[in-house]
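A single protein chain has been omitted; all remaining protein chains appear in their positions.
Lettered A, B and C in written order, each chain numbered from 1.
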Amino acid sequence: MVQLGLIGLGKMGFNMRERLRAAGHEVVGYDRNPDVSDTTSLEDLVSKLDGPRIVWIMVPAGEPTRATVTELGNLLSAGDMVIDGGNSKYTDDKLNADLLAAKSIGYLDCGVSGGVWGKENGYGLMVGGAAADVEKAMPIFDALRPDGPREEGFSHAGDVGAGHYAKMIHNGIEYGMMQAFAEGFELLEAAKVVKDVPAVIKGWQRGTVVRSWLLDLLVRALDEDPELDDLEGYVEDSGEGRWTLEEAINNAVPAPVISAALFARFASRQEHSAAMRAVAALRNQFGGHAVKKAGG
Amino acid sequence: MVQLGLIGLGKMGFNMRERLRAAGHEVVGYDRNPDVSDTTSLEDLVSKLDGPRIVWIMVPAGEPTRATVTELGNLLSAGDMVIDGGNSKYTDDKLNADLLAAKSIGYLDCGVSGGVWGKENGYGLMVGGAAADVEKAMPIFDALRPDGPREEGFSHAGDVGAGHYAKMIHNGIEYGMMQAFAEGFELLEAAKVVKDVPAVIKGWQRGTVVRSWLLDLLVRALDEDPELDDLEGYVEDSGEGRWTLEEAINNAVPAPVISAALFARFASRQEHSAAMRAVAALRNQFGGHAVKKAGG
Amino acid sequence: MVQLGLIGLGKMGFNMRERLRAAGHEVVGYDRNPDVSDTTSLEDLVSKLDGPRIVWIMVPAGEPTRATVTELGNLLSAGDMVIDGGNSKYTDDKLNADLLAAKSIGYLDCGVSGGVWGKENGYGLMVGGAAADVEKAMPIFDALRPDGPREEGFSHAGDVGAGHYAKMIHNGIEYGMMQAFAEGFELLEAAKVVKDVPAVIKGWQRGTVVRSWLLDLLVRALDEDPELDDLEGYVEDSGEGRWTLEEAINNAVPAPVISAALFARFASRQEHSAAMRAVAALRNQFGGHAVKKAGG
Partner (left out) sequence: MVQLGLIGLGKMGFNMRERLRAAGHEVVGYDRNPDVSDTTSLEDLVSKLDGPRIVWIMVPAGEPTRATVTELGNLLSAGDMVIDGGNSKYTDDKLNADLLAAKSIGYLDCGVSGGVWGKENGYGLMVGGAAADVEKAMPIFDALRPDGPREEGFSHAGDVGAGHYAKMIHNGIEYGMMQAFAEGFELLEAAKVVKDVPAVIKGWQRGTVVRSWLLDLLVRALDEDPELDDLEGYVEDSGEGRWTLEEAINNAVPAPVISAALFARFASRQEHSAAMRAVAALRNQFGGHAVKKAGG
C-alpha cells in the first residue's frame, strides 16, 4: 500500500480518493473547500507525507494547475514526484516537468477518462513521462484503473505530455462519436418511421456494430426522459475538442468529423448567428426572399 | 421581334415580361392574379398567339409546373414550343418533354439566375434541349440575357434537363459562396480585431480575390444595416441545394462545402435540436456536466 | 423448435443458418451455389416446409431481393410469411409487403447487424411489421439475437419498413463512429507525440468514454498490423450511409458528421479529383502558384 497526496477534491478528485482508499491506499486530500479537505494547506499536506512523496494534482487546467505545480516545486524535495491528472493541454506538461526537474522532482502527466462512473468502474488512464517514474506510481495507477488486464485500461503513452495528448485525442474521438449518435437520434425523431425510438436504441446494445458505453448512456438518458425534452440543446465544450482541431491544423490532418462535432456545439450556443443573418441578408438582396425581422 | 406567351407573373415572371417588352417583343402574360394578367385563362393566352407559338412557364416547380405543362399539351398545336424557366428539378424535364413530344410540341428547360436584379441587369440563362429548338427561341434568350457576349450570360448546356441541371449546380455553388462570406463576416464580428467591419468588406470590392456580385450585395446589405441585426438568422432553402447534395450522393462526389452550407440553413431554423439535446444528455450522463433545463 | 426457409447463404446467411441450427431450429437453406445449398430451387425449398411457412431472404438489396419476393409470392400460400433480412432500402419494404399482402402472405423487414461475428455473438435485430407477425417469428429472432435481455439486442421498431429504417440509421451512426476513430488514429500517427499508438488505443478498452465494440475491433486490427500499412485507404460504401444522408436532406436534419464520414469514403476512392484540380487551377490563375503537372 502506498501513500498519496491528492490536490483537488471536486467531482473527479473526490471519487478518486474514494477508489484509492477502497483499494487500501493512504490518501491525504487537499481542497480549498474545507468540508472535503483532509488538510488545511498544501504545506500541511506535504508535511503529512513520508518521502519520497507522490502528489497528484486534480485541479482545473491552465492557471490553477500551473500555480499548484509552482507551489509544489517550493514545498517538495528532490526525489518526490508530481502527477498532473487534470485536463491540461499537453504543451503545459513540458513546462511543468522542467520547472520540477530543476529541483530534481519527478513529473508525470496522466489523462483520466471515465467521468462520474470512474469511482465504480475504474478510470481509463494514459500516462506520459519517464518509465522509472511510471513504475513508481504503478500501484496508484493500478488502483485507479478498471479491473481486468492492465493494458486494456492503462497505457504509458510516451514522454512527458504524451498522456495528455492521448487524452486530448480520446476526447476528440468522443466528440465525434457523440455527434454521430446525436444525428442518428435526431433523424429517428424527425422521420417518425420508427415508432418507438427509445426501444430501437435500447435494442442496439447487444450484437450491433454501434454498441458502446456511450450508447449505454444514451439508453440510460432515454429511460429517464424518452424524448430528451427536459433539457436544452445547449452544449459546452471543454478544451480538448478545440485542441484536437488545432492539432489537426498543425499536422495537416483532415478532421471533418471532429470539427463538425465541435462546430455543432458552438452553434448550439448561438441564437441568430451573424453568419446566418448574413445569409438571410444576401438572399433578401438578390431574391427579395422574405426574411424574419428580429424581434418580429 | 417575336411573340411569347408567359405564364406566371410573380417576382421573376413579372420582371421578365418588362425586360422582354423593353426589348420590343410582344408578351402575352397570364397569371392567376388578374391585376397583373394580360389574359383570363391559358386557353385565352394560347388563342392570342400566332403559330408556331412559344410559351414560357414561370410558375413554382413541381406540381404547379407539371399541371401547366399538361394543360398546355392540350391547348397547343404541333410545332409549338414550351419553355420551362422555373426552378424545376432536372428529372421533371424528361417527363415534360415526353408528354409534349407525343403531341409534336417542342420543349426546352431553362435555368434562370439573377433574382430581382435581372430586369435591369439581364438574367443568366442555362438551356437544355434540341439545338433547333434553342435556335428558335434565341431572340427571347437574347432579350433576357445580360448585355455583352452571348456566351458569357447564356449556355446551351445539353439535352433536355441539362439547363435545370446547370442551374441546380449553380445554386449549390451559390450556397457555398454565401456561407463562406457568412463565416467570414461572423469571424470579423466576433473577434473585434477589425474595428470597421463594413468598411473592410466594402474595401474588398475591387482588386481582391473575393470580389463578386455576392460581395457587392453584402456591401449593399451592410450599407442598410451595418450589423445586420434587423433580421433573424433564419434561412430557408429552396430545393436546388438539396438536389445538388442528392447528386453528390448519386455520383459519389464529396461535397463538404455545399452540404455544410445546406446544413447551416437547416440548423438556423431549429431551436434546441434533438441532436444537441442528445449530446447534452450524454455529457450529463458521463460527466455530471450541468445541462440547461428546458424552460429553465 | 421452428422450421425456416432461408434464401441466400453468403457470408451473413451461411452463419445465420449455423446459429439457428445450433439453437435447435430446422433450416432449409437455398443458394445459387449448390455447394452450400440444401435444396435445388425456391420451389423445392417451399415444398420442403410445412405450412404456415416462414421464409427469410438474405440476398443483396434491390433487384435480387425484389425478384426473390416476387417469386415467393408465386410459390407461397396464404398465411405464410416472408422476412427480408437483407440491407434493403426501407422504401422497398412497402412494395414487398403490398405485393405479398395481395396473396395474404405476411411480411416483416428485419435489419441485421453484427457482421461475421454474429454467428458467435448473436445479431442485433430491428424489425418492422405487424405485431402478430413479429410474435410468430419470435423464436427465430430469439435464436439469432445475442444472449441477454431480448430488448437489448432486438427491437420491434414500428410498421413495415421501420426495421430497415432503424438499421439504416444504425449504419449512418456507424459511419460517423468509424470516421471519428479514424481521425483520432491519424492524428496520433501524424503528431508522433504518443510513442506507442497501439498501446494507447488498447488502453482505451476499459474505463474510457470511447470504449466500444468498434474500438475492440481497431485494437484487433492493430494487433495484426500495428501501423495498418498492409492495406490501402480505399473504402467502399454500401448504401445505408447514402440513404441516411438522403433522409437528412428529406427531413431537413443537419448531419455534418455522417455526411463527412460518407464523403471521406468517396474521396478515398479518388485520385486527383476534378474538384481539387479546379482549386489547383484557380490558385495557379490568380497567384501563379506552382501546380503539379499530371504525369509530371
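The criterion applied here is as follows: contacts are C-beta pairs under 8 Å (C-beta built on N, C-alpha and C of every residue); 3 or more make two chains touch, one makes a residue touch a chain.
This one's a predicted model, so the numbers in the text were calculated from it and none came from an experiment.
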Chains in view touching the one left out: A, B, C
Sole residue of B:Val36, B:Leu99, B:Ala130 or B:Val257 that reaches the chain not shown, by the stated touch rule: B:Val257
Residue in contact with the excluded chain [from B:Ala22, B:Ala67 or B:Ala190]: B:Ala190
Positions on chain B where the hidden chain makes contact: 90, 113-115, 118, 121-126, 145-148, 151-159, 161-162, 165-166, 169-177, 179-181, 183-184, 186-188, 190-191, 193-196, 199-200, 202-215, 244, 247-248, 250-258, 260-261, 263-264
Absent-chain interface as seen on chain A, which is shown: 209, 237, 242, 245-246, 248-249, 252-256, 259-260, 262-264, 266-267, 269-270, 273, 275, 286
Where the unshown chain meets chain C, residue by residue: 11, 114-117, 178-179, 181-183, 185-186, 189-190, 213-214, 217-218, 220-221, 225, 228-236, 256, 264-265, 267-268, 270-289, 291-294, 296
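Operating definition for what follows: only the chains that are shown with their structure count from here on.
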Chain at the geometric heart of the assembly (C-alpha centres): C
Residue-number overlap at the chain B/chain C interface, same or different (half cut): same
Distance from the mean Cα position of chain B to that of chain A, given in whole angstrom: 47
Contacts with two or more other chains, residues of chain B listed in rising order: 256, 264, 267, 270, 273, 275, 286
